[in-house]
Every structure is written in structure tokens, then in C-alpha cells.
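Complex shown without one protein chain; remaining protein chains in place.
Naming follows writing order (A, B and C), and every chain is counted from residue 1.
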Amino acid sequence: MNNYSSAVRVGVVGATGFAGQELIGLLARHPQVRLETAMSSSADSAARPLPRLNRIWDGQVEALDTRRLANDLDLAFLAVPEKAAAELAPGLVEKGVRVIDLSGAFRIRDSAARSHWYPATGQLPAGAAYGLTEHYRDDVRTAALIANPGCYPTAALLSLMPLSRAGLLDASAGVVVDAKSGISGAGRVPSDRTHFSENHGSVAAYGVLGHRHVAEMEQELGASVTFVPHLVPLDRGILETIYVRTAPGTTAERLADAFEAAYGAEPFVRLTGDALPEIKHVAWTNFCDIGWRFEPSSRRLVIVSVIDNLVKGAAGQALQNFNVACGFDERVALL
Amino acid sequence: MNNYSSAVRVGVVGATGFAGQELIGLLARHPQVRLETAMSSSADSAARPLPRLNRIWDGQVEALDTRRLANDLDLAFLAVPEKAAAELAPGLVEKGVRVIDLSGAFRIRDSAARSHWYPATGQLPAGAAYGLTEHYRDDVRTAALIANPGCYPTAALLSLMPLSRAGLLDASAGVVVDAKSGISGAGRVPSDRTHFSENHGSVAAYGVLGHRHVAEMEQELGASVTFVPHLVPLDRGILETIYVRTAPGTTAERLADAFEAAYGAEPFVRLTGDALPEIKHVAWTNFCDIGWRFEPSSRRLVIVSVIDNLVKGAAGQALQNFNVACGFDERVALL
Amino acid sequence: MNNYSSAVRVGVVGATGFAGQELIGLLARHPQVRLETAMSSSADSAARPLPRLNRIWDGQVEALDTRRLANDLDLAFLAVPEKAAAELAPGLVEKGVRVIDLSGAFRIRDSAARSHWYPATGQLPAGAAYGLTEHYRDDVRTAALIANPGCYPTAALLSLMPLSRAGLLDASAGVVVDAKSGISGAGRVPSDRTHFSENHGSVAAYGVLGHRHVAEMEQELGASVTFVPHLVPLDRGILETIYVRTAPGTTAERLADAFEAAYGAEPFVRLTGDALPEIKHVAWTNFCDIGWRFEPSSRRLVIVSVIDNLVKGAAGQALQNFNVACGFDERVALL
Partner (left out) sequence: MNNYSSAVRVGVVGATGFAGQELIGLLARHPQVRLETAMSSSADSAARPLPRLNRIWDGQVEALDTRRLANDLDLAFLAVPEKAAAELAPGLVEKGVRVIDLSGAFRIRDSAARSHWYPATGQLPAGAAYGLTEHYRDDVRTAALIANPGCYPTAALLSLMPLSRAGLLDASAGVVVDAKSGISGAGRVPSDRTHFSENHGSVAAYGVLGHRHVAEMEQELGASVTFVPHLVPLDRGILETIYVRTAPGTTAERLADAFEAAYGAEPFVRLTGDALPEIKHVAWTNFCDIGWRFEPSSRRLVIVSVIDNLVKGAAGQALQNFNVACGFDERVALL
């Protein structure tokens, strides 16, 4: 952990994407941050007005300038595609700039899985932390490079890791993660898929059995995951319905205890028990709400987990990691 | 099967609910129908204007009048809660009026399941047909009382029955049905649950492991079903994502053959193969679209099935059953 | 008026746009139509699947083939941008193919206004009818070229023309038309403007004082119109709120009489009086619903008019014009 006596000098690369904009809004509220620069790799995007941030952040998005990043910053947030992140991050770290990367470039450790799902990202640099804050806080504190988790894995892993670690899952039965995501998860670039008329009044499954976030889930759980994401007609938020079979002997009490032990003291995970959470409860916040229903006779457990994909699933968790990495109160600018 | 030389005299009870209104709109387009009456059991509702039906149907909703139903109709559509349906239907049938019931009153045959899920409905009258048209057409043709299936079971059973009957499902693994439904499925009565602000920008699971439609699914499949419905922020439509394990030896070809054998000649089931269907493709229509993805190595099969809950899931299927029951072309007023 | 003893051979150019698809769906239900071809000017678009039309229309979208249009059709619907329409239509008409054009190419008669708002469309061919069916039915019956009105002018002119013609408007006060439109009005091509996330939870004004549909409104009304369209977060439908001052001496009764005289016998205009219409009442239909509130003391009149922009505002009105032009019952395939 570094200690910063004065404001931390940070930069955001990928400032005009949805996650980048969200990050700027959060950083602007952080009293110990000096936002030195917000850059975009495309000149087109850099020229884009950001009307929502007016009066919140007075800067201008600039064209990407690697040298300035290396020279002027203590820490850089990368909110760019994984290929760009893989090219930028190692050089910055080498110059002593810490990096919190929001892409998938540095999340997967197994090299076969890496080259299958993220072929453009090369070798994983040593010392990268997987930034699922609640479970890897110690790694995050000291890492030079922090891989911010994917939005879908964040909701799934926060739900399942306490149970997996407590031995309450019957891994042989497999895990089904059925995710419903707002359209902002598909990114800012216009396409048929993100057209309003394609999504209004509709729901669509995509990436069935082939979405790369499954690699992150399986890496952390050590279990086979069947993952189907869907686009639902809303902007921000993810709800995941998770179907598992519990290990023999699991009781309702042991389940509740495992969740409580993991999150009772966590500021950003709220356990709702059998009052199931809804996206509306967490939109525009850094909370992950988790509820569940358990039928002991059949050992069927259904968990429902919700986050805002742009906050806890991206920019908010990145800032939470930033707070941990810099030794600040984890809640600053997030509550 | 009855043959009707002139127009069939029909009535709708429950005319001001969502399904009832939909039914009136469809019946008004049917050349062989004379809509004798549309009734509502509540005086309040009967006085409600139905601006969408203006110029399509010129009648007035009337107060419930059981005697008129018994005397003036060849066939009655009941779109009322199951208790009211259970009280009305037997008397009508006795007077020679055929009944197509859209409630859950007459769907469940097993008496233990009936008294658990539909305690207010008493004994199942003899001769009731389960009106999943594509699979029970012969029953529908001659039945005096037709139980129109529930919206969720319609999408699930059309997806699973061909596989179940072809022996392609590994029943021991259980079936997971994750359903996403528009809010019209929750009915017309205002409540916190149907308030716009509770649903806009949100998704909510409900009835987890305890929704009564599971009884209908398990009855027809003879397998254990884990069913979780969700409300998504749209008005009309259901998408179900169905997770099953196939029986050993199942191939992609056998799967496709089973679907094709069941639906190749059906006017209202469209197989989309691996181009997964979306709610938008079927909203305001009587189609059920079914697509799937299969991974032979793991025997994992994911099926995606979509319907309009008010059409194929309610009024449209009721009219399809009406056409079958009266010997008309099944597509009249539905294409 | 032509009389067609057998099916009319028609074609649709611009088949993959929103209006084109809607038109194909309607034509497929028309018993006196033979849809010879559906073409797209872009090879890309022609290859696009149209899953909603599956089983409704069995054809394939083809690349544009002007010669086939000229040789094989009785009538062509053009649902392409105005430049393409201006190039295609005269040649077809010359070969004896009637044309119903959904673009703005042939709506404006004044040549100064034409060259200002539609510079790419050249001279207006003689004999073009302005296809606002209810007010130009006689022209439509015999015209070789029918200019289908714009969506916004349809709702505005149906509201205002009866009053204007009855001398009930105080033209000196100007007319304000504040329009709220679903996003499908912005077309199928993806852009920042049509991205789901830009529109969900939002409303945006555009084209303030500079939208070209104002030319159509002013042409028909002979009055100055202040027109501001807005995008609202829904897919289909337009609601226009129209603010006018009535001429001195106007009474509530004279207003109602003027509307009733114009539309009492019209199948597709429904007068709702002071029960104001909503988009929901007309979505997916060819109706235009018109309601109003009048304050005699101040001579303020507020009219609310709603249509489905893809039906009455485009494909439906085109088919209505087709029915008139071919001597069919105007309601065929539209009710």
C-alpha cells in the first residue's frame, strides 16, 4: 500500500465510453484525487461533448498521449478495449504508474484460457491482482496492476464464492447463471444490437455458452458454469439468477452464516435474505444486493444478485479498488 | 367437432381484463363469429371505456348475467380468476354451451396438485381438454370444456414436449426454466408490483420455486422443473431460457429432427435453430418461436422460446382452440 | 380509378427499412395483392433476415432491379430516401406502373419550398396526388403517382384541416405543433441518436424550427406553423399537442361539428372529444385518434392527435391509398 500525502494524480484513458464517463463523474467527487487528464484513443470521440459532466468536471477530453500518462500520473484508469489495455499497461507500470484496468486483458491467469478468450492480450504480467475487492483486498492494496472484474462475474462471484469456499456447493451438478443486463453493457458504439427499436419491448439472449466472462467465473469458482446473458430493455443494471445444487448436509442456517461471514462487515454488499433484490435497488450505486431461496429437500438453491453494471460492475468497483490501493476509506466518493 | 353452418354465437366473460380485451379484438376480426356479449363481473369494470377497441367492436361491456350466457351462446370464453371460472363453467357446459377457460381452474388433473395450487376450484369436471393446441388438437376438437394453458407453460411445453416424447431429455438432471415476462402478465389491477416506477429500469424475480405454473409444466413433462419467473420492463411478451441435460446419445441432428417432426407443419410454431428468437419477433402475434444451442460434449442444451403472453399465451391460443373446436381453419383471425 | 379483375401485382422497394417491413406484413394479409418482389437498394440490407415476417411472407428480399419493377408490376411502393425515390418514380410511371411513394420527394408543390427542403428531388412531376386519404381521396383514386404524407403532417393535418376549412382558426396567431415520436421514426440505421442508452429514460427535442415536415403542414394549412418534434422512449407512435387560437365567434359546438362533418363516416379517424387520446390506443393500428379541449373565453384550443407512425404515418396509410387507388374496400388488411 502506498500512502499519499497530497492528492493522487490520476488519469482516465477511454474517457468517452460509458465506463469512462462514469469514472470521471465519480473521480470529480473524490477529495483526494487530482484528475490530470481524460484521454480518448479516437480523435472523433475526444471531440464529443459530455453534457452530463458539465460543471462536474471542467476538463476537455484529449487525444491519447502515452508519454504524458507515464510522466504525470500516479495512477491510470484504463477503460479501453483489451488489446489497447494490453499494449498500454505494462509500459505504465514500468514507469511506476499504477494501473487499474477495466478491460478483460489481465483477468485470466490460465494461459490456455487466455489465448482462447483474449488472444490479443499476450502474456499476463506478473503481480496483477484480480480486483474483486471483497475477496482480494490484500492483493489490491499492494498491486501495481489491478484487473477490475467483468460486470457479469462481479455479480456471480460475489454470490457464489462464499458458498464455494464454505464447501456448500455440489460442484458436480454445475452452476447455471442466467443474467439480464441493461443495454449500456453493450457499449457506446451504435449498432443494430444497440438500436433502441431492437430492444424496446424485447428481450434477447446472446453469447449462449460462448461468452468470455464464463472464463472468469470458472477460474474463481473451480466449477463448470453454464452462462447465458440477455439484454433487457433498460439502460443500467444486471440481475443474475443463479441455479445451484447445494452439497449434502447444507442447511438454511449454514447458507445464511456463510453469506454473513463474508459480507456482514462489507460496506457495498447487502444481504437481503429471502426478500429478493431488484435492479432498481442498486441502480446508480456501488452496491451488490444478494438474496436467495433454498429448498433443503431437493437441495435446490436459487440466488438473485443485482448490481449497476457501470458502477459496481465497472467504474465504481474501480474506484473502490483505487481507495483500497491508496489507503483511503473504501467508501469515499461511493456513498 | 361441431360444424357451424352460420356464425357461432360467442360471449366473453372478463371483458375488461387484458386477456379479455385482446380476445374481443381478435373475435371482432373473425368472419364466422357473432360476439353476442362481453361481460364483466364487476360493475366498476363494466363501465370502463375501452378506447383501443373503438370502431373495432361497437358493443358495450355488460354486467355478468349467467342466464344469458346459458341461453344465448354456443360457446363462452372465460377470462376471469379461477374461482369464478370454476363456478361458471360446469353450469354452462351442462346447458350445452362449450367453454374455453383462460384461467388455471381446469388445467391440473392430479387432485393433490389441484388442491395445493388451485384450492378454490374443486373437482376437475370429466372431459376437460388441456388446450395446448399443437399437442392436444384431437382433444380440443371435441371437448365441451377446454382449459387454455398458462402463458409460462405454453412457451416451456412447446419447447420441451417434443424432446421429452422423443426421449432426448435426461430427466434425472432436472429442468430449469428461467422466464422473463412483460408486466401485462401481472394483470390489469393496479398495485405496487405493477406501478410504472417499480418496473422501469428494473428487473425482479418473483414466485421463486413457488409459482403455480410449475404444476402444469411438471404434469405434462413428468419431470421436475425449477421455475423462476421475472418481470422485465416491457408490456407484452415472454422469453424463456430453458436449461436441460440431454439423454446420452443425443445428437444435434436428432434434436433438430424432433423439433421439425413436431412443428414442421404447424402454422404458429417457428423453429429458428441457432438464430435465437427475441420477444420483438412475436409481440402482437400468435407465434411461438423456438431456437436452441447444444453442446454435445457436455450434453448441455439451452432452449430459448418466445411468445406474446396475451396472444399465444392467452387470447390467441384461445382463439386457435376455438377454430379447432369449431372446425374452422386454425389461422382465421390470427394471421 | 383502375379496376383489377385479378390480384394486383405489387412490389416494395426499401423492404428492409421499418416502413418497408411493415408494408410487407400488411400486404401479405391482403387477399387481392400478389407481392411480386421486395427489393433493397443495398446488398447488405437485402441479406438481412426479417424474423418477424417468417411464415407471414415467404419471399426473399432481392437487390434493386429497376427493369423488373417496370415490367412485372401494376404498382410499386417506394420506401426509400427521397433522392432514390425521385430517380425511380418517373420512369416507373412512364412505363405504366403506378407508384405510392413514402418519401418526401413528391409532397411539396411550391418550387422554392421544394428546393429548400428537398433539394435532391428536382421538379415535381405533373399529376402527383398528396395522399392524405381522408382529404384527397378523389385525387388518390386516379393518380399515377401518390405522395404518401409524412408521419408528423398526417397527425397535424388530420387535426387542423377541418378547422381551417371551416374558418375556425385565427391564422394570425400561428399554430404550435409539439410532437412526441417513438424512435422508429428516426429510421433503422444505427447512430448515436438511435442508441438505446441515449433514449431510455430521456426525451430530446430535435429539428427545432427547422424540420422539413413543417413545409408540408404549411402548404396544406396556408398558415405559419411552429413545429418542434421530440424523441420519446418508445418504439412506435406519435402524439401531437397542437396549440391554436380559434377565430372569433367559434363555439364548442361548431368545433365538434367541424370534426364530425369531416370524420363521422371515416373508418380510420376516431374522435374522442374531451377524453384525450393516448399513443397506446392506436399503436399497431391505422387509426388516427383526435381529442381536444377548448376554452371559449380565451379562444384557446388544444388538440391532441395520435397515430402509429409506421402504420397511419407510413405503411398503413400507403395501403389505405392503395385500396382507394385500386377500388377496393378501404379497410381491407387494415382492420
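Definition applied: a contact is a pair of C-beta atoms (placed from the backbone, for glycine too) under 8 Å apart; a residue touches a chain by one contact, two chains touch by 3 or more.
Bear in mind the structure is a predicted one, so any value in this text is a computation, not a measurement.
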Requested in this report: Specify the residue from the set A:F18, A:F227 or A:F287 that touches the hidden chain.
Outcome: A:F287
Query raised in the report: Residue-wise, where is chain C in contact with the chain that is not depicted?
Result: 176, 178, 180, 182, 198, 200-206, 208-209, 224, 226, 228, 230, 232-237, 239, 241, 243, 276, 278-280, 283, 293, 295, 298, 300, 302, 304, 306
Query raised in the report: At which residues does chain B meet the chain that is not included here?
Result: 18, 183-184, 188, 190-192, 194-201, 233-235
Report summary line: On chain A, the omitted chain is touched by residues 29, 49, 51-52, 54-56, 200-201, 267, 270, 272, 275, 277-278, 280-282, 284-285, 287, 289, 335
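We adopt the following convention: only the chains that are shown with their structure count from here on.
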Query - Middle chain, criterion being Cα centroid separation - result: B
Report task. Would you mind pulling out the distance in Å between where the CA atoms of chain A average out and where those of chain C do? Result -> 46
Query raised in the report: chain A to chain B: how many Å between their CA centres?
Result: 40
**Report entry** Per-residue multi-chain contacts in chain B, two or more chains
**Finding:** 200-201, 278, 280
